[in-house]
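Only a single protein chain was left out; the remaining protein chains are all shown in position.
== chain A ==
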Amino acid sequence: MTESKATVSRRTFVTGSLAGLAVASATGALYGCTPAADDDLAATGEGAETAPDTVAWSQCVVNCGGACALQWHIRDGKIAYAETDNVGDPNGLQARACLRGRSLRRWINSPDRLQHPMKRVGKRGEGKFEQISWDEAYQIIADKLKSVIDTYGNEAVYMNYGSGVSSSTSRLFPRLANLMGGYLKSYNDYSTNMMCAGMPFLYGDACSPYDNVSASSISEAQNADLIIMFGNSPAETRMGGANIAWDFAQVREKGGKIYHVDYRMNETASGHPDEWLPIRTGTDAALVSAIAHELIVNNQVNKEFLDTYCVGFDEATMPESARGQHKSYQDYIMGTGYDMVEKTPEWAAPITQIPAARIRELASEIANAKALFVAQGWGPQRHSNGENTSRAICMLPILTGMIGKPGTNTGMREAEAGGLVGSIPAGKNPVEVAINCYQWLNAVDHGATMTAARDGVRGANALSSGIKFIWNYGGNCITNQHSDINLVHDILQDESKLEFLVVVDTVMTDSAKYADILLPDAMRAEQFHMANNGYAEYYLGVLVGEKAQDAPGEALPEYEFMTGIADKLGLKDAFTEGKTQEQWIEELYRQSADAIEGMPTWEEILEQHHFKMEAPAAIGFADFVADPTANPLETPSGKIEIYSERLDQMIAELELAEGDNIFPIPVFDPGFNGYGSVNEEFPLYCSGFHHKSRTHSSYGGVEELKQVARQQMWINPLDAEARSIENGDKCRVKSAVGELEIEALVTPRIIPGTIGIPQGSWHEADMDGDRVDKGACINTITPYHPSPLAKGNGVHSLIVQVTKA
């Protein structure tokens, strides 16, 4: 830790460079800008001095995709306030924390922090615990882990999805479990589940939402004259000062025309209302299909690109197995194949709620763009039809050949640059079997009957066991961030199904209430730590942070208590390799610093703490477009497969639920709870969205954030008026599976017929009573209906009724 120049001593204050401010010092002592010094000054009067601040560098490590820097100002051993990254050019690369990072000390120093290991004493989910010793916790966990593996095998052990901590030394359970023969693996994640399943069929197996090969860096949009964002609002999802919100502001200032296709006038479009193209949630593929229709009938598709780089636009490039069957994309659009409906703007208008004339205008703008940058956020794919929608959005750059060239993008979300340092290795998992991360609840309930064809089991035709042991670290996907919380509650009540749940967290989340053993984690500010730049931030960086204060009570760094459990299992040496957490961090850092030119030495990073370097700009699929023979995509044909023969074959082998569909081409299919599903009982569509007050459910307990960015349901004045709802009214929102209570924000910023609820708010219901969620967690009302292909969380497809409470 370094002593800050920002001392608050009175001497510095009055001898500062602005002499006139001495007036302020005389009066500001009681309530001035120097919080922790106030009491001292007030107590000792004029001329008193306080100890100077010390400053410790740290990071916000939740899962927004950023990793903003914090400089903790510490007084009397306690964090007093934060500064953020103020190093370098203010208009350049500064990882400035958003409102959440600026509220992190309220979380760290919250009286609600978990302080002791605890054992459940009530019914599971009741939230009743008794304090136990760390030693007892280690022994119980070690014994249970061994007995589950002995009784059911390693496939019965599972690490639940969770993303609340991104750090080089976090999420260590896989390392321990792999030393014991492994655990049931999971694939995909709650962010990009449907996209991860669908996109490989279009763009190849290497296609990932997390690289800078499949997509262009956001800076490339500065070279575009038309930028279309589908459900992509960096001002709400990627808010930090080195993140896409700032990058996008610079894109706008370059002057290209921008459209936000979104059911809300999101915060990225706020201030610029002409950028908003409102669309009914879940119908992006219908808009795309109608635009495709216009491009086709007006001879505006880039036929040369389609013939050279793609398979299946029209009959000319269809694979042998599908020739002469009217299965091309053009057949779908022109009504000569599939549903035999011509996808005119008039067809799309009532589906999307966008007037046909407006669709034609947009098609014309797209056809005339010199450089088109299309990027989709992860909301459009988080629908029951997400596997189709994510591919469909990519059809705009494909049809126009706007891929691989300056100012273009592939239709994926803007690129990610990676990071500089690695993590403590997890080792190799000997278990090959995997489920979709969203399928854990089914695997608890009836795992032994789950199959590859019906449930998406990978690595085997079926699971050998249900899940009996779950490790849940720094995540809230047991209830809050999963779906159908009421169903989860009921299934977890049966202890013959899930036998043991360990939750590790810093506060009592809703998921933590279901723990059999609950362990209190130290936060990054309470230990030596290291992490990369955020995955969504387009630069390369690392921050080596210090311990700013002691953890409360008996809370421990994860590395320490995992070592304690390993010790009980006789695996301590194998787990630690004889190293402390500090030594791991040093080793991991040195490995990177030795390999990457320009990184500071270990000794230097201990002085400067934060290192940042520019990442080279990227154009998605530039190599493929430059030379498709030398750089083929990882599809069977090596080309963009608008029609995927491979997917067509796979569909034949799947056992789909009634009403669930997947198509070998990117079509508009409404999907479960999608367009057309509303009825008298549930007449409104409802979608979740990311809200500034939280990252998922992280920060959800911070009162200061709840006040300044309230948990509110967005509802159009037309829908509110019909229900006599006024701005600020308390309302009930009901779906087929649950009910919640929430304040209304009556706003023209949302399309009629659809309401929006910020995701991540903390569930708060009497589970033995009416189960009405007063915390307004959207997953109280999202049904558990895994999507057709991914078996993922298409939870933005939702129908509800709203009433005034």
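Following the convention adopted for this analysis, a contact is a pair of C-beta atoms (placed from the backbone, for glycine too) under 8 Å apart; a residue touches a chain by one contact, two chains touch by 3 or more; residues count from 1.
Keep this in mind: contacts and distances are computed from a predicted model.
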Among "Putative transcriptional regulator", "Dimethylsulfoxide reductase subunit B", "ABC transporter permease" or "NADH-quinone oxidoreductase subunit N", UniProt-listed name of the chain not shown:
"Dimethylsulfoxide reductase subunit B"
Out of A:S270, A:T308, A:S592 or A:N661, the sole contact with the unshown chain comes from A:S270
Which candidate, A:Y158, A:F230, A:W246 or A:Y438, sits in contact with the chain we can't see?
A:W246
Touching the hidden chain in the complete assembly: which of A:G335, A:P350, A:G459 or A:P600 does that?
A:P350
For the chain that got dropped from the picture, name the residues of chain A it touches.
5-6, 8, 12-14, 16-21, 23-36, 80-84, 86, 90-91, 96-100, 102-103, 105-106, 235-236, 239-241, 243, 245-246, 249, 252, 265, 267-268, 270-274, 276, 278, 349-350, 352-356, 358, 692, 703-710, 716-718, 727-728, 745, 747-749, 751-752
